[in-house]
Every structure is written in C-alpha cells, then in structure tokens.
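The complex appears here without one of its protein chains, the remainder shown in place.
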C-alpha cells in the first residue's frame, strides 16, 4: 500500500497546485472539491474515518456548494452591471512585491518545517501519551467511540466554543442579509425564486433523495456514540438535504423568524443547560451526572445536529444575493479609486 | 466561580440572538455588572489564595481542559469587564441611530466577551485556538456591521489576516502536540526543551500571533478595520481584542517554553516593536482623518508591548520583573486610554458630522468634555505623568537601563514625543475659533463613558500598585 | 493633619480648576468668586505651613506609585520659598486676569487651565523627590499649552507648537536623567534632602554622575530658558498678558530655575557638586545666558518681546547664584527667585495695561504715556529700576548678594558679568522710562479701549499692578525684616552648607 499512499499524497499536492494555478475560478473550485475528496481518502488511510466523513460532507460538500453558489452570484452580478473596463489592470510593482514576499515566506516556512520534521524523526516518542489516557477513561465517558468521547466529554468545552463560532458566522450572515429583505421584501423573494426553477427531473430526484439523506443523517448521528459519525457530520447531511430541498423549490429557512433563530441557538442552549446544571450540585461546569453521560451526550448531539444543520443551511440560503430588478444599479454606491480612504464608518 | 465568566456572556449572547427586538440591550447592563462582580470576586479570591485551576467537566489536564486563574488573568478579566461595561453604556446611546446594526451588535458583543474571557482563562493550546477564532469572527462581524463598501473591505482584510495568523498558530500547536503529546500549557511548561520542533512551533505561532496582534510590519489590516468601525466597536477592538493574541504570545514565550527562546529572537521582536512605534506614529501623523489617526496610534502603541521580550529574556531577574510590570501597566493603560480616545472621537465626529482633523475647529468650545477625555487619554498615551502610561514607560525605561540595553531607551522615550507630535495636531486644530460646521448636540452619557475610561487611565498612575501586586502571584514569571 | 496639608494646598487649585471647567462661560461672578476664594485659601494654607516649618514641623504625604518609587509631597524651607511666591502672585495674577479677560470668549477653559497650571506649580514646589517633581513638571507643560494657544489664532497655534517642541523635549531629557540617576544610584537618591543625598554615595563614579547632572540640567534648563534652549520663550509672547506674567514670573521659567536649585542643593548637594566640578560649567552657561539675553532684549522694539528676553537674562541670575559656591551667592540666587518674580510680574502687568488700555505694543508708541497712565507707568518704572538693580528695590538686594557671593567664591569674572548685564539692563530699560515720562505725546493712541475715568484704566488691572509694585519696594526696603524673602533665603542657605 506504500505506493498508494505515495500516489495519494502526490495527488493532493497536484490538486492543490491545480487550484492555485488555474486562472478560471470555476475550474479552481472544481479542483478544490476534487482535492477535498482526495483528502477524505487520505483521512481513511490515516485511520480517521470520522474525518473522512466530515471532510467529504463539510470540507468538500458544504464548502463546495457555498463556493459554487458564490461564483454563480458573481456571474449573475456581472451580467447586471457591466464589468469594469480597465480598472483590473494588475499593479505590476505590487504584484512583484507580493511574489518576492511569498517566496521569502515559503522558503522560510519550508525550511522551518523541514528542519522540524527531520528532527522529529530522530526523537523518542513523547513523554505524554493521550491514547492510553483516553483508553483508560473512555469507560466513564458514556460513549465507546473515542472521538465522540473527546469531543463531547473530555474536551466538550472546545465543542461548545466551536458551535459558538458557527453561531457567530450565521449571526453575521443574517446581519448582512436582512437589510436587503427589510428594504425590499417582495423583490428579494422574487429574486430568490427565480434562482430555483428546476427541471422536473431534479424536483422528483430531490423528493426521492430528501428522506434518504435525513435517514442517513439520523443514522450517522446515532452511530457517533459507538463508531464513526456524530453531530457535525449529521448536521452537514441535514444541511445538504436542505440545500437540495431549496433546489427542489421547497421553501425552508428563507425568512429569519423566531423559530429559525430558536433552531439556530437550540444546540448551544441545550448544551449550556446540561453543562451548567451540575454546578447546582457543586460539580464543575460541563460535568455529566454519573450514569447519565450517554443519554445526555445523545441529547446534546441531537440538538447540535439540528442547529448545525440549520446554521450551515442558513449560511447558504441567507448569503447575500443580487436583487434581480433594475433598481439594483442605483443602489450600488459610486466608488472611485480612492474609496479606500473614505472610511465611511459612522458618518 | 471561574466558569461564571464564561457562562454569563454565552447566555446573554444566546438571548440576544434569540430575541433581537426585545429590550435585551437594556438587560445587557445588569449582565455586565454581574460579570464585573464575578471578575472582581475572582481577583479577590486570587489575591487571597493565589492562582487556582479549574478542571472543566471534572477531567484533569492533559485529558481535559483546565482553566487557570492567576494574577495576570484576573487583571485582564477585570479590565475586560470594566471596559465592556463602559463601552456598552456608550453603545446603548450611540447605536440608537443604527437601528439595524444594533440588533447584531449585541450578540457579537457578548460572543466577543465570551471569547476574551475564555482566552484569558484557558490553559490549553488548542482551546486557545478555538477561542481566538471565536474572537476573530465576532470582531470581524462587528467591523462589517455597517455593511458599506469600505467597512466590508476592511472586514475581509481583517478576516484573512486573522485566519492566516490562526493557521500559523495551529501549525505550531500541531508540532507541539507531536512533540509533547499534550496540549496543556502547564504540562508542556514542565517538560519543554529547546529542540528543533519546539523552536519551529514557537516560530510559527509567533508569526501567527504577531499577525493577529498587528505588530509592524504585519499591521496592514488594523487601521482600516479599527478606523472604519463604529466608535464602540473600535474601542473594544483596540482596547481588548489585539491584546488577546499578545497575551497568548507572552504566555508562550515567557511561560510555555522559555528555554527554547534565544535572546537574539527576543531582540528581533523588540526591533519589530521599535519599527511599529516609528512607522505607526509617522502614519498617524500624516492621517487627515481623525479615526485613522487613532487607529495608527494603536499600531504604534502595540509596539511597546514587544519590548517585554528583549527586556526580560536573557536579562537579570530584576530587569525582567521591571519589564514585565511595565508591560502589564502599558497594556492596561493603553486599553483604558485607547478605548477612551475612540469613544471621545466618536462623540466628536457625531457632533460635527465629519471626521477630518481639519473639521475639528472649534470643538474645544462646543464639545469640551469629549475633547477633555481625548486630552486625558492622550496624556496617558504620550506617557506623560501622572498616568498609567507614564508609570509603564518609567518601568520599561528602568528595565532597559538595568539590563544595559540602552538602544530601547531611544524608542521608548522617542515614542512619547512622536505620540505628542500627532496628538497635538488634534489639539491645535481644536483651539481654532471659527467652527467649520454646525454642531449637533450629543447625549451626556457618551461624554461620561469616555471620561470614565480616560480618568481610569490617569488614575492608574496612582494605583499602579494594585495590578502589580496581583502580578506577583503569576507563577513562571520571575519576581 | 500634617500629612494632609500639602495635599490640601495642591487640592485647592486642582479642585478649583475642575469646578471652573464646569462653570458656564457667562457666570462671571461665580467663577471670579471661586478663583479668588481658592487663591486666598491657598495663601492661608501656605502661611500655616510656613509657620509650621519655622517651628521645625514636618509636612509630608507619601504613597507608593510603582514598586520602589514613592509619590512624595513634602514642605521644606525651599519649597515654602517657591510656594509662597506662587500663591501670592497667583492671587494677583488671577485678579488681573479677571480684569483682562472677562468679556472675551472661553473664560472657563482659560481659568480652568490657569488654576491647573498653578496646581502644577504648587506640586513642583512641594515635590519631595525627583520623581514627583517630574510628574508636576510635565503636568505644567500640559496645562500651560492651552493658555499659550488660548487665542486660537494662527500665530498662537504656531507658538504653541514651538512651545511644545521645546518643553516636551526638555521633559524627555529630564525623564532620561531621572531614570538614569535612579537606576545608577538607586531611587533613594531622588529624595530631596538638605545638603543633598548623593554626598554619601562615595562608591559611585563621579564622571557618570556629572554626565547625569548635565542631562538633568538640560531637562530643566529648557524651561529655565537657558541659551540655546530659550527659543520658545519669546515666541510664547503671543499669549494674553496674564499668561505671560504667569509663565515668566511664577510658573514655567521659575519651575525650571527651581529645578536647578533642587538638583544642585537637594540631590547632588552643593559641596558634592563643587567636588565633581559641575558648578563652574553651570555658572558659565548662566553667564552666557545673562549676557546674550540682555543683548537680544536691546534689539527688540516690541515691549513684550523685550521683556521676554529680559526674562531669559534675569532667570539665569538664579542659576548663577546657585553656581557660586558659597552661602552668600546662594542667598543671592535664592532670593532672586522671589524678587525676579514680583518685579517681572509688575512689568508684565504694566505692559498688559498699556496694550489693553491704549493698544500700545511697541516701545516707540510709549511716548508720553506717563501722563495718561501715571500709576501703571510708576509701576513699570519701579520694576525696571529693580531689574537694573538700583536701591531701594528688591533687585538691588539680589545683585548685591550675588556680587559679594562671586567675590567670596573667588569667581571675580561673575562680578564682571553682573556689572555688564546691569549696564545692558539700563541700556534697554532707561530709554523706555525716558519715553514714558519725558517725551511728548505723539498724537492719538494706537487703539484706545478703556477711556480714562475715575482711574486711568480698569481697576481690576490697575490694582494688582500697584500691589506687586509695592512688594518690589517692600522686599528691598524691609530686607532685614524677619519675614522678608531675604531672611528666608538666608535660612535655606545656612541649612544647605555643611557646618
């Protein structure tokens, strides 16, 4: 299998170079998704099936969808406004400086990393070994799958903050989106529905795929406690289902209602409640009561799945899009080359 | 007690996401008071009983994540709570004219506080990474709030710089985990050596954190982000957010693996700091826009923080202690002063309706309190007595002398004069009689909050002993 | 109580300043009452302390600012000399400023900073160690800047910039010197003590200490307007007349001179300074400044400019007295700190009266003013004669002691400097006096603002002028009185020199 690894590693590098070198953005994104699939394979080779699943669903899947959608929006936008004629001329000296800077950065980073890795080879295994520690404690964690134990019990604090990170992203997402809808509710909806006039085949395919995806998601979630899977992967599947549903003209999570907000925050909310409640009995924050670990972890994971799915989906749906009607052109402020100096923060 | 400082902001963050239209904004103030009380109580506890650890989820490090409260962290926690409360009061008034923005300001504000508290307390390398990302995202979101082209561009630039910095940091974490098999800072500090992977890891993390701290020449993202944001946002960003990555840097260099650091590397960081002072001041001097002037002033002032490394690594214990004390004081004084400055400038801009320095003509008569706050904070920034900034500079100068590094002397002393050069541009315009614009009346609470922070910067000059006494409780720092 | 008195003295003007900032511009009566009350209370407190010092009481406030360094306010005989001068002159300057500025805009701002400025001056006089001195020294810079640029014209803004460039630079030098001294010799040497603290530090390298001395003297020398650091002083003349009076007689220039006294007497100690050989260079620097300032004054045709250069010259008498190693010379220098203050304030008040009443700014416009404004002109005459050093004015006493001191110290050249400078003083003051009293009026006044009524000008302007004139004569006539400045200076001098 050594050759396979060699080929896979080189494949990763080549795909990455392909992404960097392609002039066309669409091509770059496609190559990037390819890179993600290769990476998922790599995780399998590294005996990390959870990561393979996550990479395929999130790294390649959701990221790819978001990127492609963005390119679509750009294309649409370019048709709306005439592309700038000559302002795109690259600033030669700046580009040159960036190249030199990149060269220096690359060489020093490469040198440092090479030196470090080379020295690692000569060194004995480290003093600490968390593998054994995890093994010794997994029985008390309430789950039998190591990664889930780490994510939702040993280092559940990381996970709490991580979901908060997702939440921040979507808060900014709706923050930037909503202004458009409040100012022009009707036109915006029109713009979105124009996006989705799918062929009949797609619609029926979506209807077929949707339940399948949801069932898979639930399975992946439930599997998490004993084998690869868990809230994040399941959440990504839910999001994927949602994206499909959007394409199939099923209108979900389009408006930012209180129910949607509840869905977005549900995961963290339940997580926090479960985490805080032991403090009432004098136990530290984030401790599970003895005997209840498995149940509570499953509860949290279930809620997290819903929230993560909704967040990822909303990040797709609520991302800014151009409004189709003509007035758009007027809404775009005239910006000159010195727009940068005009910090219009709070005039 | 310790996790309360995480729970309070998270709960309020969730509430403000859930109920953006309810008067959750007004509830924010009691919440902040609660947070301030909690942090003061923790400070008192630390003062009486020394540093304490808290095993989250009852899992001890290295398996679990430990929170660690020592003299330095409780100082920072209290600072955060205090500045947050004043900025919140300011924001409550200031954001009234930003109907849409304020619905998203408050959740981001609370997430920002949660991440700051998390970073001050965390004793785990990877957890710090997640905390940094949470911090970055909320900060970027706040910069982008107004959603005009300039602020979006600034936010994107900020986000990319911060992401690059985080990856540098994370790469270092990866190497350190490979090397030591644990992520706990205390555990690594016990066994750290000066081998290649450790040094490379530190180098990568350092570059990443310098990027996030906006240390010259990696500061390019800071001025548009801090200068273009809404006034309370700028205040929070300059006073607290950039300090978080500096805090991690200081922990890495002085606590995690002091053996792996060579004095030469420390000199390099010092040189960057000196460059920051010169370049930042020069740019501030040339800005036509007052908010950009203050933003560039942040670039310059952050340079002083870098002097802790050459002054405390490879020098005598006495010099190191002085450097450490001076740096902590500078951090505090700059936080107060810069927040006050951004808030007072916000009020001035609000009153005039323009943000060019030339437009400030006549403000000394018509917006005197805001200008007075600006003046008080400028005193501290210039390092003139009596102020926290002066005491900080004094300690740094003494440290430079007693470690025989006279060359830092020039920059520490000269930096104050350069600061005066750009700050007095504002004053000299403000004394001109004829106003260029009509003045709009401003709410008195805006003035009071700016004045509170400015007064704190000055008062710090008289009570410097307090934070410094707490500082002696930090293990791993020579005292 | 004794621990709180220095704080109270400082607080009277500090609190007054903060309240005045908040008083609306239109409430003139309230502001004036506050101003004058604060000034009177301060004089009372200072008098109390002077009395206490006389009875060997200790007034000290002390707390730790940063590790190893204390904030100290302490009253000793030297600080009382300066505090007495400042508090008395503050009262008169305030009264004068009320007459001068009421009616013009931004009065609250002006009087707020005015009080802040005096608070800094009190801090300088009461500072018990170099660190505290430095704090108030810088505070003085900041609080005088708004006064210099008060008018907000282009000229005053430019002057403000120049002023800052010099004083902040000087402040940085002083900071450098203080840090150097504290690091090299330990913070305990910064404590001001009679006969100096460094005397005991025998293990230290005298050359290093001399170098630090140079840095310190440059630091305070900028404010004392030593040549070549005097450039800010004539420029700062654009400020309103009471500010000029304050800058020249009480606050800024004096703070510099006072700093020199503190450093030489209370840090290095006069004996030790002589030992490491820094007194002679200081004396030469002072002598150069005296001569050069006088020569420049001769060339000025604007009255305030001429007075400004006269200040450059006169303040260095103090430094010269300090540099003369011997008790008599010290007495001369110390007493001149006071005498120059009251004489110069008189001159500036008079110049202000001319400008405010008749719009006179240039010397050639002064022809015959003596008949139109006899009181002011008399005050000007007395002040000018004092500057020249004629008896029975205060100036005579200073110069007499300085001269004898020079001989006693064996520095006969200093006597030559004194004689030459007196001649120059006469050369630039006597023509003015001639114009005032003996030349006929040249037609209409340039810009008559206040017509002659019961008094020749606004009584708020006239009476302070006459009062300080009276002091000028009294200090000379009653020099041997037990409460005279001379007696007090003698007391300090006696305590400074080792038995």
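A, B and C label the chains in the order they appear, each numbered from 1.
To be clear about the criterion, a contact is a pair of C-beta atoms (placed from the backbone, for glycine too) under 8 Å apart; a residue touches a chain by one contact, two chains touch by 3 or more.
The working rule: contacts and distances are computed from a predicted model.
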| item | value |
| --- | --- |
| Which of "NADH dehydrogenase", "Peptide/nickel transport system substrate-binding protein", "Cytochrome C oxidase subunit II" or "Na+/H+ antiporter subunit C" matches, in UniProt, the chain that is not displayed | "Na+/H+ antiporter subunit C" |
| Left-out chain, listing which of the shown chains it touches | A, B |
| Interface with the undisplayed chain - residues on chain B | 126, 129-130, 133, 137, 140-141, 144, 147-149, 152-153, 155-156, 159-160, 163-164, 167, 170-171, 173-175, 177-178, 181, 183 |
| Those residues of chain A which, in the complete complex, touch the missing chain | 1-2, 5-6, 9, 12-13, 16-17, 19-20, 25, 28-29, 32, 35, 39, 42-43, 45-48, 50-51, 54-55, 58-59, 62-63, 66-67, 70-71, 73-74, 77, 81, 84, 87-88, 90, 95, 98-99, 101-103, 105-106, 109-110, 113-114, 117, 120-122, 125-126, 129-131, 134, 146-147, 149-151, 155, 158-159, 162, 165-166, 168-169, 172-173, 176-177, 230, 232, 308, 312, 315-316, 318-322, 332-333, 335 |
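Following the convention adopted for this analysis, only the chains that are shown with their structure count from here on.
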| item | value |
| --- | --- |
| Averaged-CA centre spacing for the pair chain C and chain A, given as whole angstrom | 71 |
| Cα-centroid distance, chain B relative to chain C, in whole angstrom | 42 |
| Intercentroid distance (Cα basis), chain B paired with chain A, Å | 29 |
| Footprint of chain A on chain B - complex, ascending | 3, 6-7, 10-11, 13-14, 17-20, 54-59, 62-65, 98, 100-101, 103-104, 107-108, 111, 114-115, 118, 126-127, 130-131, 133-134, 137-138, 140-141, 144-151, 153-154, 175, 178-182, 187, 191, 195-197, 199-201, 203-204, 224, 227-231, 234, 289, 291-292, 346, 349-350, 353-355 |
| Parts of chain A lying in touch with chain B, wherever the complex brings them together | 109, 112-113, 115-116, 118-120, 123, 125-130, 133-134, 137, 153-158, 160-162, 164-165, 167-169, 171-172, 174-176, 178-179, 182, 258, 261-262, 264-265, 268-269, 272, 276, 279, 283-288, 333, 335, 339-347 |
| Residues of chain B touching chain C in the complex | 325, 329, 364-365, 368, 372, 379, 384-386, 390-391, 394-395, 397-398, 401-402, 409, 413-414, 416-417, 420, 424, 427-428, 431-433, 461-462, 464-465, 468 |
